[in-house]
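Just one protein chain is left out here, and the rest sit where they should.
Read from first to last, the chains carry the letters A and B; within each, the first residue is number 1.
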Amino acid sequence: MINGVKRQIPDDLKAFEKSDAFKKIKRRLINKKEKQSQTVFFDNIEKAFDHFKIVSGQCLSFHHHLRNGDKVIEMVAHEIENRNLINMHLAPSSIFPNYTKLVDLIKNKNVTNIHTNYINGPVADTVSQGYLDGKLIMNTHGGRARAIESGDLKIDVAFLACPVVDRNGNGTGAFGKTACGTLGYAISDLEYARYVVLVTDTLVDELEDYQFDGTYVDAVVVVDSIGDSDGIVSGTTQLTKDPIGLKIAKDCALLLDELDMIKENMSMQTGAGKTSLAVVKYVKDIMKQKNIIGSFASGGITKSYVEMLNEGLFRELYDVQCFDLDAVESYHKNRNHKAMSASEYGNPFEKNPVCNKLDFVILGATEIDLDFNVNVTTDSLGNLIGGSGGHADIAFGAKVTIIISPLIKSRIPIIKERVTTVTTPGSDVDILITERGIAINPIRQELIEILKNSDFPLFTINELFDLSHRITGVPREVGHESKIVGYVEYRDGTIIDCIYQVKRFQ
Amino acid sequence: MFRSLLFIPGNNPSMIQNADVFPADGVIFDLEDSVDIKEKDNARNLIGNYLTETSTYPSMVVLRVNQVDTEFFEKDLGLLATGKIDYILLPKAGVDSLGILEEKLVEYEKQYDLSEIKVLALVESAKAIIEVFKIAKHKRVEGILLGAEDLCNDLEIGRSDEGTEILFARSRVIYACASNNIVSIDTPNTSISDEAHLRKDCLNAKNLGMKAKSAIHPNQLEIINEIFSPSKKDIEWAKDVIKLAEDNIGKGAFSYKGKMIDKPLILKAEKIIEIAKQFKIS
Partner (left out) sequence: MKIGIAGSKESNDCLVTVKESKTTNIIIDSIVAAFFYDQIKAVIEETLKELNIENVTVVVEDKGALDYTIKSRLVSAIKRMEKSV
């Protein structure tokens, strides 16, 4: 059948209708896990596998707060291999380039199904090439929380990396040798997995402040090291020096000002890319100039937001994951730098998730199409290179959603007639800002009305599409193999698009 | 009219394909100092094909050719055939080299049926600073760009942050241009990441009387445009003065905020409004 963004979806699946369709549906909740009186301690993963009798076909989950420095998922992967478990279902909140062990497990059918919110690197390539026997389900951050609490994604054992754990099984990421800040993506796993195992390298007697409540924790595995701190920080703390990126960022800030979005009590979220950081700087300049104090910034938090909090430009930060050590430190010390869980952040069924309180969000895109649908899941060849993360959640929640991107990247135009894969529906995307012009979604006539007499270079998205083709030539349609390797699941659990095996070139 | 001119190296496709995107009032495609001597042919080809084939080129196109006494000079001028070049920027400009360029331009204008090609003179030697009034009088010359790096090499002196060593040269260029009603263009600032220094340098040049500045990196343009545009305060003043002048027609002079306003100040106000309009500043 054809879904609400004109995509062909297998008939036996729930097809995406529209982004607010969840409002007609009642929240489903399975029981939270029974609280434990006793937490057991092990000194290796093997013992946890024995204790919880982990067998083939089960679902194991993970969070990605240690990002490219994570060692826990590799430990578990080795144990799966050693025991020759097959048909395992893994549900890490993201998959990073260095989780390479999973490549073998997928090829050898130890792992046959995956739920995740973001996937990049060798594992992504392996799935794109068709090696995963079952399916890859790409969730949003809020959608993953919904899937877990509703029992759509049933987790047998959650292996949760935790930088510091105490004797009662309470845990925190705020400090320690692998400090990563908040552990927001793992809260649903903690509360709803059948068994919860914390994996740590730092055991203390008693924590006063903790994010993981020990009463949910069945076991703690104490190992030498859960991660490399070098890989934990994302690295992007410098704002772009690229003149094209700076121009886009500047135009973005000026446009926000023209739309009167930079005002008292404002709230915002941006990505952590170099151009987004430049937007934050320009917005900050305008806030200072106009003496504006915002209510909050949210998301993955970076140093630039920490500075704004410290300078009194925002009253609070809501942080689901810390992107750099400044954010970790601030989360540890500043009461107004608050943790939020993925559910509080973006679950459509939460009463008032943070994403719904946002005034504006600045997001990237690998492709955008004439209907304003955005792809951040695959590249234009169909290779998996990312995923929604919070993209679709905040695009839905925010009053104004702005996509910033160069019109042309290495000869490849960003605007397509149809995106290769739909991550975020065009109905939730309002403005595209490129170095060669700005397009506003025609469903947002009130924005067009405000801007039509301004000096901004406004075009229709079709005009920008034609302009990019005049510069690059018309790119050939690449196509894909017929095999479906996975689905992009919208935050409400419906299927917004299929992910296909990439075409083999001779 | 222009405030900012951006140099783009002639052999750099990444920069060239975005030449029209940067907020420069004009773009100088450079075939001279930023192009290695072995790559002159390659750069000339690239700029030629770019100008011929692209529909997205800057609204003001300047070509910096090689010096008149090089084997490249005439071939560089051959790019006039594209019909897209508004100005030639002549390096090591002097009365003699302008004469040679003049002859060639007459020839090419005829050959390619072009409207008059304008010239910006790059003065970058002690001799050129001395004859700058003659250069400014040349009928094709619409602007003079001071090249401080080469000038200081010629003088065997170094550059300073304050720029006192080029005060004389700057002043010569400014007076030569102002007295001939052409545009004085300041030397580029070579420190591309020190915004505070760029700002100081721009203010210094503007306060002396420079009307525009060249840039060697796109990220310098925002500050240059800001400083070489009338400020919000200037524009408000100009609007008030013009309004009062209309209300006081027939009176020779009137007072505004405790200061006497007469004809020269009204003309100044009109000029500010004209510039603001052109650069869409309100």
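One rule holds in what follows: contacts are C-beta pairs under 8 Å (C-beta built on N, C-alpha and C of every residue); 3 or more make two chains touch, one makes a residue touch a chain.
The structure presented is a predicted model; accordingly, all values stated were derived computationally and were not measured.
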| item | value |
| --- | --- |
| Among shown chains, those touching the left-out chain | A, B |
| Full-complex contact with the absent chain, from A:V55, A:L203 or A:V478 | A:V478 |
| Of B:T52, B:S255 or B:Q278, the one touching the omitted chain in the full complex | B:T52 |
| Omitted-chain contact residue, chosen from A:V204, A:I412, A:L451 or A:I484 | A:I412 |
| Chain A, residues in touch with the chain not shown (by the definition above) | 380-381, 410-412, 471-473, 475-476, 478, 505 |
| Chain B residues touching the omitted chain (full complex) | 12-14, 17, 41-42, 45-46, 48-50, 52-54 |
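Simple rule for what comes next: only the chains that are shown with their structure count from here on.
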| item | value |
| --- | --- |
| Rounded Å distance between chain A and chain B, as computed from the means of their C-alpha atoms | 48 |
| Residues of chain B touching chain A in the complex | 17-18, 21-23, 54-56, 193, 217-219, 222, 280 |
| Of chain A, residues touching chain B in the complex | 241, 243-244, 246-247, 250, 435-436, 455, 467, 470-471 |
